[in-house]
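A quick write-up on the structure given underneath.
The complex appears here minus one protein chain, its other protein chains still in place.
For subunit A:
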Amino acid sequence: MAAKVIDKKDLLTSIDYEHLPKTGVFDTPIDFRPGTWCYPAKPEILEKLHFPNPRVWSPADVDWKLPENWKEIVHNGFKERLEKYRSFKVFLDICVRCGACADKCHYYIGSGDPKNMPVLRAELLRSIYRNDFTMAGKILGKLNGARVMEEDVLKEWFLYFYQCSECRRCSLYCPYGIDTAEITMMARELLQLVGVNINWIMEPVSNCNRTGNHLGIQPHAFKEIVEFMCDDIEEYTGVRVNPPLNEKGHEVLFVTPSGDAFADPGIYTFMGYLLLFHHIGLDYTLSTYASEGGNFGLFTNSDTMQKLNGKMYAEANRLGAKWILGGECGHMWRVVNQYMDTMNGYMQGPQMTVPRNPITGTVFNNAAATKMVHIAEFTADLIKHGKLKLNPSRNDHIKTTYHDSCNPARGMGLLEEPRYVLKNVCNNFYEMPPQTIREQTFCCAGGSGLNNDEFMEMRMRGGLPRGNALRYVVDKHGVNNMACVCAIDRATLIPLADYWAPGVKISGLHELVANALEMEGQNEREYNLRGEAFADLMEEAE
């Protein structure tokens, strides 16, 4: 952890839901203290992407070096989006400020800052909407909650729309389904127009565009990484796997977030996939060109999202793959489930067919349009048909719980499949309290491109509800592992757990699957995929 994190006691005592600022919503000065905002995008990155207004600036500066006519740009961009998205217009129009969403946001729960209530987050934008686009707002002005666009308003947008992880928990509780995540997306698009954005999103976007993945891993390096993983797999399990890369003529193209190829503990999940595919003899290939399932375009604007997403179909066509299998990723699946076929369905080549599991014969009718299956669905189907030889007792040192990632939970509804898999590979599974899982799940507080170090204070604040729920099962059941199906989670939940519930490890689902697999020609299996001896782990657990 790079940045010094706020002391836990200070954090907790600073939260006060009852005593609100004396000043009104729009009169409270904004506080750009470090730890609550992310660094802006570097100019060379915006130039590469042909994005507007590349320059060196900092949110802490007084002058943000906006283009001269920035107000006009924002106003026109606003108007354009009101005409393109019914969701945007309806959500701006019908909020009754009932406050049902107010205390549902993890950033609000962990900060007590009223502008982190989803309703007020939206009001930051709605106030401008009223003034610029509604009659009542124009006539009644401030009395009706309208205000005029100023530089301070734009700064406030930057602060609070990058303190929203687009997790949609608020929309679950809103009686009209108002989704503040949707409003945040629009706000971020508007900010993009005048060059106000963050590097942690724009750099992955730029990398992904050129090298095929967020981390900028070039093709030869990607191959090396995969080979390293194969070596590790061989060392720990005695089985040599040989995953094809960029090969034509295979049935399935497998795409997973590049975080899994790079960072600990994601790599163990990647190794898990490789072992699983070897176990069942899947006819598949990986691709270095489409080596990213995640899509930071979702956090940028819809055009960028479409551009990055298109690679999967383009590559499936080039390689002649019939369908695509997608790895464990959160927002990747939001994009696949809600946008992919709409945006890029036209790209699908004639060779693509409704996915069918070649091992079990199951036809994935629920993926008939996208031609893309979630790995948890795939593995659940394999287990259901008894196609995996499993020895879950190898995971007996683990007492695991399961963290639902926001996107698969509230943007897809993938709740049971991963649980089914998890329960089949781990004998000790405990759920966190019901208000914090499944569709009510809490964000890791680093979603939507906020998983950087400089944002650590807000991440720990937003991590309070998840951390608290985790702490609960640690105290009650001695849980020592939290599994998840999201690459960002695998990175962000580690500091979160260290801070709020020390001693809990984070793992992907398929890491645990692979540790339980009985492979043909395996060794004694004394080590897990992390290279830790099972015997030691058992002892530690007791």
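Observations on the model:
The criterion applied here is as follows: a residue touches a chain if its C-beta (ideal position, glycine included) is under 8 Å from a C-beta of that chain, and two chains touch if they have at least 3 such contacts; residues count from 1.
Just so we're on the same page, contacts and distances are computed from a predicted model.
Missing chain, UniProt protein name: "Nitrate reductase gamma subunit", from among "Nitrate reductase gamma subunit", "Aspartate carbamoyltransferase", "Multiple sugar transport system permease protein" or "UxaA family hydrolase".
In the complete complex, the hidden chain is touched by one of A:N246, A:N427 or A:Q522, namely A:N246. Annotation: of A:L46, A:L66, A:I109 or A:I128, A:I109 touches the absent chain (contact as defined above).
On the side of subunit A, touch with the chain left out of the figure occurs at residues 8, 12, 15, 17-21, 25, 82-87, 89-91, 93-100, 102-104, 109, 114, 117, 119-120, 123, 134-136, 140, 143-145, 168, 171-179, 182, 209-212, 218-220, 223-224, 245-248, 288-289, 302-303, 306-311, 314-315, 318, 336-343, 345-346, 362, 364-370, 372, 377, 380-381, 384, 409-417, 420, 433, 435, 438-439, 464-465, 468-469, 471-472.
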